[in-house]
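Every protein chain of the complex appears in place save one, which is left out.
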Amino acid sequence: MTGSPISIDLVSQSNASASEVLEDEYAALGRKLERRGIAIDAIKDRVKDFGVAVPSWGAGRGGTRFAKFPLAGEPTNIHEKLEDCAVIHQLGKSTPGVSPHFPWDCVDDYAGLREEAAAYDLVFDAVNSNTFQDQPDQVQTYATGSLSSTVEATRQQAIEHNIDCIEIGKKIGSKRLTVWVGDGTNFPGQQDLGRSLDRYIDATSHVYDALPADWTMMLEHKMFEPAFYSSVIADWGSSLMAAQELGDQCKCLVDLGHHAPNVNIEQIVARLHRAGKLGGFHFNDSKYGDDDLDSGSINPHQLFLVFNELIEAERNPREGFDPSYMIDQSHNVTDPIESMLSSAETIAGCFARAVIVDREALSAAQNDNDVMLAFRTLRAAYDTDVGPILAKAREEQGGAIDWLGVYRASKYRERKAQERKAVGLGAGIV
Amino acid sequence: MTGSPISIDLVSQSNASASEVLEDEYAALGRKLERRGIAIDAIKDRVKDFGVAVPSWGAGRGGTRFAKFPLAGEPTNIHEKLEDCAVIHQLGKSTPGVSPHFPWDCVDDYAGLREEAAAYDLVFDAVNSNTFQDQPDQVQTYATGSLSSTVEATRQQAIEHNIDCIEIGKKIGSKRLTVWVGDGTNFPGQQDLGRSLDRYIDATSHVYDALPADWTMMLEHKMFEPAFYSSVIADWGSSLMAAQELGDQCKCLVDLGHHAPNVNIEQIVARLHRAGKLGGFHFNDSKYGDDDLDSGSINPHQLFLVFNELIEAERNPREGFDPSYMIDQSHNVTDPIESMLSSAETIAGCFARAVIVDREALSAAQNDNDVMLAFRTLRAAYDTDVGPILAKAREEQGGAIDWLGVYRASKYRERKAQERKAVGLGAGIV
Amino acid sequence: MTGSPISIDLVSQSNASASEVLEDEYAALGRKLERRGIAIDAIKDRVKDFGVAVPSWGAGRGGTRFAKFPLAGEPTNIHEKLEDCAVIHQLGKSTPGVSPHFPWDCVDDYAGLREEAAAYDLVFDAVNSNTFQDQPDQVQTYATGSLSSTVEATRQQAIEHNIDCIEIGKKIGSKRLTVWVGDGTNFPGQQDLGRSLDRYIDATSHVYDALPADWTMMLEHKMFEPAFYSSVIADWGSSLMAAQELGDQCKCLVDLGHHAPNVNIEQIVARLHRAGKLGGFHFNDSKYGDDDLDSGSINPHQLFLVFNELIEAERNPREGFDPSYMIDQSHNVTDPIESMLSSAETIAGCFARAVIVDREALSAAQNDNDVMLAFRTLRAAYDTDVGPILAKAREEQGGAIDWLGVYRASKYRERKAQERKAVGLGAGIV
Partner (left out) sequence: MTGSPISIDLVSQSNASASEVLEDEYAALGRKLERRGIAIDAIKDRVKDFGVAVPSWGAGRGGTRFAKFPLAGEPTNIHEKLEDCAVIHQLGKSTPGVSPHFPWDCVDDYAGLREEAAAYDLVFDAVNSNTFQDQPDQVQTYATGSLSSTVEATRQQAIEHNIDCIEIGKKIGSKRLTVWVGDGTNFPGQQDLGRSLDRYIDATSHVYDALPADWTMMLEHKMFEPAFYSSVIADWGSSLMAAQELGDQCKCLVDLGHHAPNVNIEQIVARLHRAGKLGGFHFNDSKYGDDDLDSGSINPHQLFLVFNELIEAERNPREGFDPSYMIDQSHNVTDPIESMLSSAETIAGCFARAVIVDREALSAAQNDNDVMLAFRTLRAAYDTDVGPILAKAREEQGGAIDWLGVYRASKYRERKAQERKAVGLGAGIV
C-alpha cells in the first residue's frame, strides 16, 4: 500500500510537458483578472484550500432499476474503494475526504481503516446510515418505512443503526452524520402524512440525543424515489421543520438532484443559510429526476449560481456558515475515477468563478436596480475560463495538470481489472 | 336592489320539476352510505355549513398577457360585482363571502358597501392588497419590487397601502388580510436573494403591527409569475419562515396553482397544519403553470386529497385549525358566474367525499401497513357520486337543484349586457 | 393445474351474499342512466367485452435502484406467473391476455406454454424483447446501446433477439411485438443525436422485415430512464418518425408514465390516432417520473380523458383503430395480484365512464363553443359511479363481485408462500 497509487514520475513527466502552455495561459488570465482588480494568485490559493468529499460508494459503477453494467476492475470493498479515492485525490488534489456508508463499508478494525485512509492522505468525512434497504440478517423490514415506520420495533432498529453509525464515525474521525431515509408512500391514503412526520421526528430525536457535542447531523430531503407518491422528508421546508425541532446540531443537506422540476435551488440555499440551517451539499446534476449525473454536466450555470450563494453566505455568515461538500453521483457509463476527477474540477471551477465575482459592483448594481449591470457583473465571472487557475493549483500541490492523460497512461484500471475479483451482472429490478 | 337577483319563482319551478328525480337519487345514495354506517342527512348538514368565498375580481373576464376577450355584461365596478356574486350565492348557496381587492374595489362609503353586500345575504371575507401594479396616482413604482424593494420609500408606500387595506377591512367586517407580492427577479444576480427576504420580512412586520388582535394575516406564496427567475416568497418553506418570524397572527395561504410541477400539495397542507400555520386556500386548477383554471376541472382527485388532509386536520387540530377558503380563478372563456357556481359545487363535492371517508378503517389499514386496503378505503369515498347530497343541500336552502338551467333561463347575463357599460378590448401586453 | 386457482365455491358464496346490494345499486344507476337515455345493460355488455392484458413480469414484486423488498410467495418463473395471472382473470374477468417478456419467460416448450395458459382461460398478448440488460451468456454488451449502438455486432445481436421474440410469439399465438429500448446517453456529446436515430431505424427495419403479415410492431417511447440525458425514442414525435419510416405494420405505443411533466397525454393519443399510428397502451400512473404506480391511483381523471379519446377514435376510426391495452406497473409495496385486480377495475371503470358520455350533446356544445356545457357534459360521465356496472359484469361472467374479499379469504398468497421458493433480497444498485 502506498499513498500514491499512480506513479509520481508519470505525473511529473506529464506536468513538465504541459507546464509551458499552462504558464502562458495562467499569465494571460492573470492580466485579464488584474484589469478587474483581482490577483490571480489569491484566487489560486483559495482553490487550493477548497475541498469536496467523495463518497465511498461512488467508486463503483451505479445503475438503474433496469440494469447495472459492471466495469472491469471496479472495487468491491472499502479497501479497494479507498485506493480508488486515493487516485482521485492524488491527481486532482481537491478531494481529501471520503464519506463512508454503513453497513456497506463495515469492517472489523476502524482504527486500522482510519490509518489506511491516512496513508493515502485521506480523511473520513460524514458517515451515512442506510435504512432504505434490508440486510440479510435484519430483524425488521424497512419495506414500509424506517424512522417513520408505524412499527415501533422497526423505528427502534433504525435508531440503533444510526447510533451505530455515530459510533463508527467517532472511530474513523468523522464529525457528521447524514440521514437520508426512503420513507414515504406509493398510494394516496397509504399513510397519514402528518403522523408520519411526527414519528420520523420522534425517532430521529433519539439519534440526535446520541450525537457528540461537536457533531452535526444533516437531514437530506428528496422529492421522490424510492417512494413515488409522498416522501416524509420531501422538500427543504419539511427538512427545515424537522431540523428546527431537533436542535442546533441538526442542519439541512441540499442534494442538487432532489428537487421538483424548475425549482430555484440557489434560492433554497439562500433560504436555508438565512435560517441558520445550511449543513451541506451533495453535488451532482440532473435533467429529469434524481438522475445523479456528473456535477455540472447538464447545467453548469446552475452550479455556479449555487456557489454564488455560498460565497455570499461566507461573506455574510449570519448565524455561522460551515457547510460540508460531497460529490454524490451514479456513474453508470463512465469510469468512476474519471467522473469524480472531472466533477471535482467542475465544482472547484464554479467555486473559483464565484470567488472572482466583483461583489462591490454587483451589490451597487443591485441597490441601484440596474438589472442589466447586475446580471452582466455576475455573468462576467461565469464566462471566465478559470481552467488555468485550477491546473496551476493542482500542479503546485503535486497533482496532474492533465489528470485524464495521466490516469489513462497509468493503466490503473486495467491493472485493477487483473487484480480485483469481478462484479456480477446487475440483472435489474424493474 | 334585491337580495335575489334571480327570480325566486324561477328557482322554485325548476326545483319542483327536478325534485322527484332528486328524491330517488338521494334515497339510493342514502341506502348506499347507510351500508357503510353513514347517515346521509348528517353529511348533507355538513355540506350546508360549508362555505367558500368568491373573489370580487373573479366576477369579471380574465385573460392572459396575449389578450383578454371581454364578455358582454361583465361587471366593471364593485357594485356590479357584488350583484353577480349574489347570483352565485342565491343559486349555489355555498359562497356567502366575497373577498375584495384594493384599490380595485375602492369606494367612498364602506359602511354602505357592507350594507349593500348584506342586502344580498353576503359578507366580506379576506381583504387583498395590490402592490404588483402601479396605479396612475402612485409616487413610487413597484417595477422592481414592493415590500422587498431596495428603495425605502417604495417599501413604505407598500406598507401604508397594506395598512389602508386593514382599515377598509375593519369597516366592511373583514378579519383577514391576504398579502401576495409579485416581488422577485428576472435575471440571476438582479437582487441578493437573502437580503430581499430580509427587507420583505422587515417591511411586512410593520403591516403585522397594524393588525387588530382578532385578525389574521395570510402570506400567499407563488413559484413564479410575474417574476420569472426568482420570487421572494416562492414556496411554502419561504412562506413558513416569514410567518414564523412575523408572529402568531401570521399564517400561510396555499393557492393550488402556485407550486412547482409534480409537487405533492396535499402533503404541504399537512406540513403547514403541523406547523400551526395553515391559514387558508385559494382554489383553482392548473395543468402547466398558474393557469387559474376552474377548481377541479383538471385534477379533481388532487382537490379531494387536499380536502382529505383538511378533514384530518379538523379531527386532529393540533394548535388550532380555522382555515379560510376562497375560489381564485381566471375565467377567460366562460361566464364567470357559471364557472364559480360549477367550481363551488366541485369544491363542496370534494369536501363531502372527504367527510364520508371511513376514517377508522383508513387509520387501521395505515397502522397495519395494509397498503391496498388503505388506498381503497380512500378511493371508495372519492368514487362516490355525492351530487345528490349537494343538490339536496341547495334545495333545502332555497338554491337551485339545476343551477345552470335556472341561470340560463333567467337571461341574467343578457339583461346585464343591456344595462352595463361595455368593457374595452384587452389588447394584450406580450 | 386448474383453470380456477381460487375455489369456485368461495366465489359463489361471496357473490350470493353481495348480490342483493348490487341489485339495488345497479337498479338505481340504471334509472339514473335511463334518464340520460342510456340503457345500463348495453354499457354492461361493453364492459364484458373490454379486456386489458397483464404483463407476466407484473406478477412479481418490483423495486427501485435502492432496493426491492420481496413478497413471500411471489412467482419466480413463467408457470407461477401464469397461475397468478389466472387468479386475476378468474376474479376480475377483464384480463384475458398475458404479455410475456424474453428472455425472462423463456421455456423449452412454447406449445406447452400456450396450452398451459389456455387451461387457465388465458391467451398470450404482445411479446416484449429485452435489450436493456445484459444476460450472462451474451456476447455483446448493451451498456452503451442496443438497436442504436455504434457497434454493428451489438445491433445485429439486438436484431436477432427481436426476431427470436417474433418466433416465440408465433408459437404462443401472439400477433404483436413491443420494442422498447433503453438506448440513449447520460452526457451531452456522448453520442450524435441524429445518427443514433439513423442506426436505430436501420436496425429496427431488419426486425420489421421479419414480421409476419398479420403482426404489428409497436414502438414504445420513454422520456428518460435508464438514459438520463437523451433517449433515442424519447417522445411521441420520435416514435412517430420511426414508425412512419418503418412501415404500415409499425405503430406507436403510449405508456402513460413515459412523458414530460405536465404533458397533455390525451392529446397525444388523439394525434397518434389521427396519424394512423396508435398501436397500444401501457397503463400505469405516476406523480413524478416513470413511477409505474397503479393505474388511476394518482390521477384517475387523466385516465378517463385518455379513454374519452379512445372512444372518440372508435367512433371516428379514420385509417383504422385496433389498439392493444396492457397494464404495466411496478408493484413495490402491494401484492401484485391485488394491484392488478384493482387496476383492471379502475381501467374498465374509466372505459365505462367514457362510453356513457353523451356524445351528441358534447359535440353540439363544442360546435356552439358552449364551453361550460361541453365541460359539464364530459364531467357528468366522469362523476358517475359505475361500480355497479363493473360488479355486475364480473358477476355475470363468474368473477367475484367483491374480488378483494374473495382473494384474501382464499389465502392464495399464503399457500404460495409455502409452496414456492423464496426470492432473495434485492440489494439495490444505486
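Here the chain labels run A, B and C in written order, and each chain numbers its own residues starting at 1.
Note that contacts are C-beta pairs under 8 Å (C-beta built on N, C-alpha and C of every residue); 3 or more make two chains touch, one makes a residue touch a chain.
For clarity, every value in this text was computed on a predicted model and none was experimentally measured.
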Which of these touches the unseen chain: B:110, B:208, B:229 or B:407? B:229
With the full complex in mind, choose from B:264, B:297, B:369 or B:384 the residue touching the hidden chain. B:297
The one of A:9, A:108, A:214 or A:383 in touch with the missing chain is A:383
Given that one chain is not shown, which residue among A:145, A:261 or A:280 touches it? A:261
Would you mind spotting which of B:162, B:286, B:346 or B:384 touches the chain that isn't drawn? B:286
Residue, one of C:37, C:136, C:189 or C:424, that touches the chain absent here: C:189
Positions on chain B contacted by the hidden chain, ascending: 57, 62-69, 132-136, 141-144, 182, 185-188, 190, 223-226, 228-229, 261, 286-289, 291-294, 297-298, 330, 332-334, 425-430
Interface with the undisplayed chain - residues on chain C: 144, 150-151, 185-194, 197-198, 223-224, 229-230, 234-238, 240-241, 259-264, 266-268, 270-271, 273-275, 301, 305, 308-309, 312-313, 316, 362-363, 365-367, 369, 371-372, 374-375, 377-379
Take the complete complex as the reference. Which residues in chain A touch the chain that isn't displayed? 21, 24-25, 28, 31-32, 35, 261-262, 264, 287-288, 294, 297-302, 333-335, 338-339, 342, 371-373, 375-376, 379, 382-385, 387, 404
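Heads up, the rule we're going with is that only the chains that are shown with their structure count from here on.
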Among the chains, which one keeps its Cα centre farthest from the Cα centre of chain B? A
Taking each chain's centre as the mean of its CA atoms, chain A sits from chain B at a distance in Å of 42
Centroid from C-alpha atoms only, then distance chain B to chain C, rounded to Å. What do you get? 39
Where chain B touches two or more other chains simultaneously, the residues are 261-262, 264, 301, 371-372, 375, 379
